[in-house]
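Only a single protein chain was left out; the remaining protein chains are all shown in position.
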Amino acid sequence: MVVVMAPDATPEDVAAVVAKVESVGGEAFVSAGVRRTIIGLVGDIESFHHLNLRTLRGVADVHRISDPYKLVSRQHQADRSTVWVGPAEQQVPIGPGTFTLIAGPCAVESAQQTLEAARMAQAAGATLLRGGAFKPRTSPYAFQGLGVRGLEILADVRVATGLPVVTEVVDVRDVGVVAEHADMLQVGARNMGNVGLLQAVGDAGLPVLLKRGMTATVEEWLMAAEYIAQRGNLEVVLCERGIRTFETATRNTLDISAVAVVQASSHLPVIVDPSHAAGRKDLVVPLARAGIAVGADGLIVDVHPSPETALCDGPQALEGTELRELASAVRRIPPLLGRENAREHLRPAVVG
Amino acid sequence: MVVVMAPDATPEDVAAVVAKVESVGGEAFVSAGVRRTIIGLVGDIESFHHLNLRTLRGVADVHRISDPYKLVSRQHQADRSTVWVGPAEQQVPIGPGTFTLIAGPCAVESAQQTLEAARMAQAAGATLLRGGAFKPRTSPYAFQGLGVRGLEILADVRVATGLPVVTEVVDVRDVGVVAEHADMLQVGARNMGNVGLLQAVGDAGLPVLLKRGMTATVEEWLMAAEYIAQRGNLEVVLCERGIRTFETATRNTLDISAVAVVQASSHLPVIVDPSHAAGRKDLVVPLARAGIAVGADGLIVDVHPSPETALCDGPQALEGTELRELASAVRRIPPLLGRENAREHLRPAVVG
Amino acid sequence: MVVVMAPDATPEDVAAVVAKVESVGGEAFVSAGVRRTIIGLVGDIESFHHLNLRTLRGVADVHRISDPYKLVSRQHQADRSTVWVGPAEQQVPIGPGTFTLIAGPCAVESAQQTLEAARMAQAAGATLLRGGAFKPRTSPYAFQGLGVRGLEILADVRVATGLPVVTEVVDVRDVGVVAEHADMLQVGARNMGNVGLLQAVGDAGLPVLLKRGMTATVEEWLMAAEYIAQRGNLEVVLCERGIRTFETATRNTLDISAVAVVQASSHLPVIVDPSHAAGRKDLVVPLARAGIAVGADGLIVDVHPSPETALCDGPQALEGTELRELASAVRRIPPLLGRENAREHLRPAVVG
Partner (left out) sequence: MVVVMAPDATPEDVAAVVAKVESVGGEAFVSAGVRRTIIGLVGDIESFHHLNLRTLRGVADVHRISDPYKLVSRQHQADRSTVWVGPAEQQVPIGPGTFTLIAGPCAVESAQQTLEAARMAQAAGATLLRGGAFKPRTSPYAFQGLGVRGLEILADVRVATGLPVVTEVVDVRDVGVVAEHADMLQVGARNMGNVGLLQAVGDAGLPVLLKRGMTATVEEWLMAAEYIAQRGNLEVVLCERGIRTFETATRNTLDISAVAVVQASSHLPVIVDPSHAAGRKDLVVPLARAGIAVGADGLIVDVHPSPETALCDGPQALEGTELRELASAVRRIPPLLGRENAREHLRPAVVG
């Protein structure tokens, strides 16, 4: 940490800061400038936080220098991680070297609709199935999902297609039942700051897909991942899904740079959700291509057999031509970046 | 709702929209313009939503016209509400006609610190005590609050001072124990989108203080209040605490206009939190004055007997001179707007 | 400045930074931490900028510590300034200790409309007249102002009412003609980054009203003021008029905190424009009250004798009841903050 003194700070003010820092075992290096004095602190950052240095007389500012997250930081682990999802006999990788397409309906509406969507997803190259049983909605008057019945449908479709399932958990009390039916737990944008839920999915023993909060900085997003990691679960995949800005032509602004920023700061895999960012079907394929090209480790995309009857986010679900264009992009662009389709990398069953 | 057709929409496209609308019992009024056709829909909005009109051929856009919230809307109840907080023998009003100061420490650290802060708050004109026992923090390495022990301290200080208590609940599993100790449940900015928590505090039988999410629009904030109201609990007070913008000089940008916008759209009371918006002590009093002057029904402010040792948000806690300035503003500005201090309006005990 | 080295920086990397700094006459203080090394720089900041330290091997980050603006900084001049506007015989102050209301029509449309608006403004307590002759509009199809004819009308109304005039200049080629007719030159939000215009108004010998760019940080706004000040013109009044955020209920979000932030950082006066921030008449008076209460040195407000026929921003112009409410707020709130109405402080004519 660096403490910047105000221009009118006295030598006594500086001495007081130094004394405080030394009182918790830290070292303080004083650089007296022409107009200002700067004090560099060396020691245990957590203990410095409790000193409330910012409230001391003569202190103008306090800058933190190192990352506030540890377990998920690339400083902690330089090699980027691969997270494996699914049962032992068919694990799907998400990470460097491969490219993973996750697709399926925004919401599970019926067994037939989910199975059809899963078949479409699979045909387009998906190796993981997405589908919402519990839907967090802005309006209490909107469709809230089929709940446990939806989980059962997902589990059935997994058996029928062989696709491992990722689905969202929106309430800490549902973590157990969701974990029984799914292969990966999704924490949605709305719940990125829900500490109890983060800790519970951290304890659940399954990989986690952590979406970025609609207005979270990259640093806060990584701090949310740190909450999960603290419970001993480092199987976390991050998902960029658009941030809130003043632009109204799109539902959210896909922050494509965040993919590269995360990869520079954290060892965790990161994927892109072009469907929820855009909210408009005609933008999904271009944004998906951008997500692949920026270097994401995968995509998560809404597909639906008949978008015009979808109970949730129909306007952004792919089918027909657009879905074929997506499949083409997923097949052709990753190899240019040295990535193979995850389908080629399913982990063989561990022989007993 | 209004459906706007694309310039190249055919008469068949228009007819298809009309047929869809009529299929669910709605009426469709067609206005054929020089370049575009507009269709006004009359009937049950919820049934229109399921039609996914946006996915039909020739449809360029769909505008919603009426408010998406109902129970908390001023269209539903024209007179602004007053919410009463506290036990029957000493209820404190928050609403039009009065002005209510809520103050206390950001976090409960000890019995003595909390009692001292409460006495300071009371001396400054506060009629309600705030204090955090469960703290939602961005970092898992930051102080997370005393938990149940903190609730017990708050309950003791309530007895000692006569101040009803508002405190935050961050996990749906804690609603019961918090409700046993507090007079009003706070849902923090981070949890505004946590539907399970909103429903649980809606069921808890106590008034709720609902902070605006860091990047929620006013409409989404009112939708969150609607989730609480749907459980039969209309005792909701809204709290503006700053939104996230590109400006870095303040922690958040206090959206003072939101107070006036809420009062025009909803009958619920609305207060301002200048401490968390600013994050800097020197801005708290000016922002508090602005909050009073814009017409808020109250303020919630951090005070601490010794900010330099605070375990949470010390840099923004008031004491000494600033606290006296706050007290002066709370005493002098509300009367200019036709409001009396809530202290004069404590509801007399109901005689048995 | 502080240079933060990467965790894997070598002693040679550190030595290279130190050598660079010393090569331009600076001093470098090295604080070697457990994980990172920090280097505090002392000397001429401008020369350090040219070193491009950020591109050196092993450098993780470079923090600037002192303000990048000088002439307008409160470090340069601790006492807050008063800017006097108008001819020698009737100068109006804008600054600490007084409160100044500027009012008039958004756009000058005719002699009669401008005179009527000026009379309304004066009756409400205004001591300066605003009015646009050159209008910067988003659309080339919108009314662009009367140009020089509008300036002449403003000059006539000044004679008739005694109110000095502030009007916007949108093109560097018009600075001369505007300066001939007006008492204060306004640079609008759209032109805050127009360096040529800033320099030209700096040279024009009249006080300047500098609006904050729609998405400028406070620091960038003060840098724009610095461009004017560099030309020897320190008669600059800053005007907060709302920033762009995700909220759509208001045209812009009035950043009321910016007033207090500016007053802590700069000696220049700062006023608030509630009309353009809100874009809705019903919000103007509450926001005006908030602006007064936060401690602004004045307000600038749109008034119009018949808003329903206004050629520009009719929906936000005050008249009738709202204007009387504004007048009441301007009369009653400033005294609580130790300010007198500017009307009482007109500078007496200098006796010859």
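As written, the chains take the letters A, B and C, and residue 1 is the first residue of each chain.
The criterion applied here is as follows: a residue touches a chain if its C-beta (ideal position, glycine included) is under 8 Å from a C-beta of that chain, and two chains touch if they have at least 3 such contacts.
Since we're looking at a predicted model, the values are computed, not measured.
In the complete complex, the residue from C:151, C:204, C:223 or C:326 that touches the missing chain is C:223.
From the options C:7, C:96 or C:315, the residue with contact to the unseen chain in the full assembly is C:315. Where chain B meets the chain that is not shown, the touching residues are 2, 4, 7, 29-36, 38, 40-43, 61, 63, 65-66, 75, 215, 244-246, 248. Against the chain not displayed here, chain A makes contact via residues 215, 217-219, 243, 245-250, 253-261, 264, 277-278, 282-283, 286-287, 289-295, 329, 332-333, 336-337.
If you put the missing chain back, the residues of chain C touching it would be 46, 49-50, 52, 54-56, 68-69, 136-142, 170-173, 190-191, 193-196, 214-215, 220, 223, 226-227, 230, 244, 281, 307-311, 314-315.
Rule of thumb we're sticking to: only the chains that are shown with their structure count from here on.
Rounded to whole angstrom, the centroid-to-centroid distance between chain A and chain C, based on C-alpha atoms, equals 40 Å. Spacing of chain A relative to chain B, judged by their CA centroids, is 28 angstrom.
Chain centres here are Cα means. That of chain B falls 32 Å from that of chain C. Touching of two or more other chains is recorded for residues 215, 244 of chain A.
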